[in-house]
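Here's a slice of the assembly, chains where they normally sit.
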Amino acid sequence: MTEPLVYLNGRMLPASRAHLKIYDAGVVLGATVTEQVRTFDKRLYKFAEHQDRLWHSLRSAQIHIGLTREELSALSEKLVEHNARLIDRSAELGLIQFATPGEVGAFAGVPGSEMRTGPTVCIHTFPLPFERWARQIQAGAHLITPSIRHVPPQCYDPTMKYRSRLHFYLADKEAQEIDTDAVALLLDLHGNVTETATANFLIVEGGTIVSPSPANILPGISRATVIELARKLGIPFAERDLRVADATSAVEAFTTSTPYCLMPVTKINGVPIGNGKPGPIYGRLLEAWSQEVGVNIAEQIVEGAKQRSLGA
Amino acid sequence: MTEPLVYLNGRMLPASRAHLKIYDAGVVLGATVTEQVRTFDKRLYKFAEHQDRLWHSLRSAQIHIGLTREELSALSEKLVEHNARLIDRSAELGLIQFATPGEVGAFAGVPGSEMRTGPTVCIHTFPLPFERWARQIQAGAHLITPSIRHVPPQCYDPTMKYRSRLHFYLADKEAQEIDTDAVALLLDLHGNVTETATANFLIVEGGTIVSPSPANILPGISRATVIELARKLGIPFAERDLRVADATSAVEAFTTSTPYCLMPVTKINGVPIGNGKPGPIYGRLLEAWSQEVGVNIAEQIVEGAKQRSLGA
Amino acid sequence: MTEPLVYLNGRMLPASRAHLKIYDAGVVLGATVTEQVRTFDKRLYKFAEHQDRLWHSLRSAQIHIGLTREELSALSEKLVEHNARLIDRSAELGLIQFATPGEVGAFAGVPGSEMRTGPTVCIHTFPLPFERWARQIQAGAHLITPSIRHVPPQCYDPTMKYRSRLHFYLADKEAQEIDTDAVALLLDLHGNVTETATANFLIVEGGTIVSPSPANILPGISRATVIELARKLGIPFAERDLRVADATSAVEAFTTSTPYCLMPVTKINGVPIGNGKPGPIYGRLLEAWSQEVGVNIAEQIVEGAKQRSLGA
Amino acid sequence: MTEPLVYLNGRMLPASRAHLKIYDAGVVLGATVTEQVRTFDKRLYKFAEHQDRLWHSLRSAQIHIGLTREELSALSEKLVEHNARLIDRSAELGLIQFATPGEVGAFAGVPGSEMRTGPTVCIHTFPLPFERWARQIQAGAHLITPSIRHVPPQCYDPTMKYRSRLHFYLADKEAQEIDTDAVALLLDLHGNVTETATANFLIVEGGTIVSPSPANILPGISRATVIELARKLGIPFAERDLRVADATSAVEAFTTSTPYCLMPVTKINGVPIGNGKPGPIYGRLLEAWSQEVGVNIAEQIVEGAKQRSLGA
């Protein structure tokens, strides 16, 4: 049997049987915190860092999942071990962990549907969808700043990775309405650049990698990796408020995110970045990252995409 | 058989079998719009108004559900008709309609779990939980203004009823940490009073019912009913920015929401409102409302709560 | 001879000899206030209202032009009378009046280029470029909300019609980068809709014409005409803060501006407005306006555009 | 012949014949970017740095001037060489470069006035008006914070040197209404000190030179020179948000700008700065600067002013 397992509320289930009640607070309120990890060579990458942030998110959202950190980690690794066997050699896994406060009492408890008390805890995996990134990791992604602004820190603690993200969905819709190849680069209420729905954003300006100020972005673990790699390569790194004009007049731009690591950005609001092609600092960072993980990251995406399309 | 039905993606199912995939955008992004209606005497109240708003929300979120308004309404009414037969004479139903963009492609499509394309559409009911309001509809509710601020209109269109509501959940947590009887009265970024997680907020000041400015609140259908009743009773109504000091120095305050209609508020941030008891304008409004619907609203809640506790 | 006249600093000149020194404050600082009027049947329309605003702008910018209102008006009318004889029967004139504080002392006064003291005052005309509006007045215009925000009232008094408008130029560039048919609909710093570079913006919502709050828009004279026509036609009119979501979910939208009067808007940020075609309230307003001025406004634009393209 | 040359749109013209059409976007919209350089001993100072910024401005404003950087620089230097011969030995030149998108189609093209396509590019010089600074470079300048606030970065990229500057003109008017010796020190929307219409602003506080945060000021080349000189002299330099109270309680204050380098500020909002006289750090910086350029900067201004008044 080739069906992957999912951990849900104390049980390991086949994926086809993993589902949430429609009364779950994750469904009713979007009250979910989450974490995403990926494998390199089928082993979880920077798992400890991701677990640090997950436990920070759980504490911020005051969701007490009834598992220790060690238990949750062990379950996650067991899941990856099992599910990795079901995928191609060229494939890698994404691991998702999420938790909600559980079922909403007011709706639940209807006859025939016993209410479960306690939080909802779920761990599942998915093969990284390389085909979604294969073209752009070579040609570069397009970003558009939509009219919808990022939710400010007065409303949501941006260091918590949460799932009340309808505004991300709508911002991407707005961007794609304009350019089907684009995703949204959200601005904060003051007009400063923040992040995309799934990635941190960085530019290169006069030889320095510059990040938006950390006040309104997720403290990404891939972003931390970029900072670390830049330090090793002797490339200066700085943080400051970035306006749209800073982004469009940058020499290079890229996004960084757990599943694909580092993606060049070659167009922002229709303006080509640099010479419109992935730049040299992007190249150096990706090469150093590839060396660190022992995998040619871009090649794996391009080749993996081909395999997956063959498999489809 | 006493199990209520749920409509989910084209099928009428027993409640115990209605669930969402963990890959649904409603779970993954909180990307859900919704509507809530209640019955009086088992018939949906102001259903047309609620459907107007639902279709506005669907359009705002750009979710195309593949049903006409007439079809969705007919399904909803059929569901109510069926499920109402399963509850006590003293009970009433809440009706929930919600929709999401459907499954998130990147996660879905794992072996054994075929991906469904198209949006998720769900309709379900629940007996109104009268026991949750019985004490407060007589003694008054407590509100606390938490440090978490309401999401501003630059991020979310407040006229859309959506479910990315983790901040509501956390705001209520913060309020309850301080007073277990309290719920959160959220302020906007400018310090103006907005609404609670589930209700609009109104005060009485010098004989006039005053509402927060409509710029950052849900245009509630119960709120519209209050305005209409006030007009009939000759009670002036006004809208303006309300500060916390306006709320705490009000003569009366109340919240208004679909399931319980009108709830007196007798304490805000620890300060008693008026003489600390439900006030006369509250009383006149509730009486007029009760007459309109032919049901003594407060009595139904109090009595219904007793029935439900006996049944439990 | 077919060359139109231009009034410049006390002289009537042929257009080809009307130019500003490169030291003029209008060139050096964009320190210019201006007014634009159009003719119907070669006669200036609502000229008094435009002169009221021009004198308000001059006072706000503290430019003392050394002419009385009567003198400036007489010069303007004389110019129109003269220049109107040079254009086709189907054509109409736009009249521009502008003034600057005059030459900037620090730069001027170089040998060979005597410095002129006192303000610069210029009046000129141009045939209305009907060909620019012919297609859109039938099919509707497209608007896009750019990332560049409108300058707030703390910096510029929005009731003054001035020419420090690089941000308008750049905002239109940003919009056209995305959709070559589009112009920019600028948002204010709070994310509220304001105006386009050349026109006021209005929507229809539930049968009411709604305008952005007047705090950050030019008090347009065409806008005032729309309000007046709406009153005569019994169409309600309201002002309030408008968010992008209000605009994209409007039933109708249009822009109003001196040279073309009223233009339907059929797409905003890629979202079709109403059914994607000019709506009935637009039609009623334009018809009433046409009756008032005794000219079929849309037809004149369409026919005039044809004439001009033949003439070119 | 003693008339200086001006470069305009491909031609070298005598200054008296250099002028813009009234249809130019620089006149119609203030859509102009610009740069200002000065000579020391008739040679352009920090010309490369100024050209870096000019090309940044051109790119930000998306004006493509049809000249290479080398061509523009050569033309500028040629102009300076020629025009420098026409001025006194004690005089120095200011060089202005500016560009606009060219003529505005809607207005242009009237008979007799052929429309020119393509951008407008102009280079001209002027003898530095030493008499404007002679008194203040000795006694100190006065600054007043006007009610008009600086345009925020959400509207205009402050790293671009542009000419939509009516608010600067009006702010100076407001300041001079109060004190004829004063110029405006603009605050941003948050009440922080930014810059004057023509210069960056700096204070001395506890031995450290402090600059307003760079978020809303022009990155001045003279400001960069001050930073460099301070480093050489071992004077600490810092950037942070500066409030009016920080400015009025500073030990020293000065402005820095290309044409006059460094000007002491001895009064802000009527409050004497330090002991009301130019301070020691001002003195050390000016001396170091004078040494660097081989010219006693203050003396040149004072003496040059005398010569110019004799010549007038």
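Letters A, B, C and D mark the chains as written, and numbering starts fresh at 1 in each.
Keep in mind that, in the parts below, contacts are C-beta pairs under 8 Å (C-beta built on N, C-alpha and C of every residue); 3 or more make two chains touch, one makes a residue touch a chain.
In this text the structure is predicted, and so the values were computed from the model without any measurement.
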Homo-oligomer size of the whole complex, from 4 visible chains: 6
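Basically, only the chains that are shown with their structure count from here on.
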Touching both subunit C and subunit D we find A
Would you mind telling me which chain pair, A-D or A-B, is linked by more contacting C-beta pairs? A-B
Check the residue numbers that subunit A and subunit C use where they touch, and answer same if over half are used by both copies, otherwise different. same
Taking each chain's centre as the mean position of its Cα atoms, how many Å separate subunit A from subunit B? 32
Mark out which residues of subunit A touch at least two other chains, giving numbers and ranges. 148-149, 189, 191
Tell me the shape of the graph of touching chains, choosing from line, ring, star, complete and other. other
All touching chain pairs, where touch follows the definition stated at the start: A-B, A-C, A-D, B-C, C-D
Touching subunit B in the complex: which residues of subunit C? 190-191, 241, 243, 245-246, 249
Along subunit C, where are the residues that touch subunit A in the complex? 144-145, 147-149, 174, 177-179, 187, 189, 191, 244, 269-271
Would you mind writing out the residues of subunit C in touch with subunit D in their complex? 2-4, 6, 8, 14-16, 18-22, 24-32, 61-62, 86, 94, 96, 98, 101, 105-108, 110-113, 122, 124-127, 129, 132, 148-152, 154-156, 162-170, 173, 189
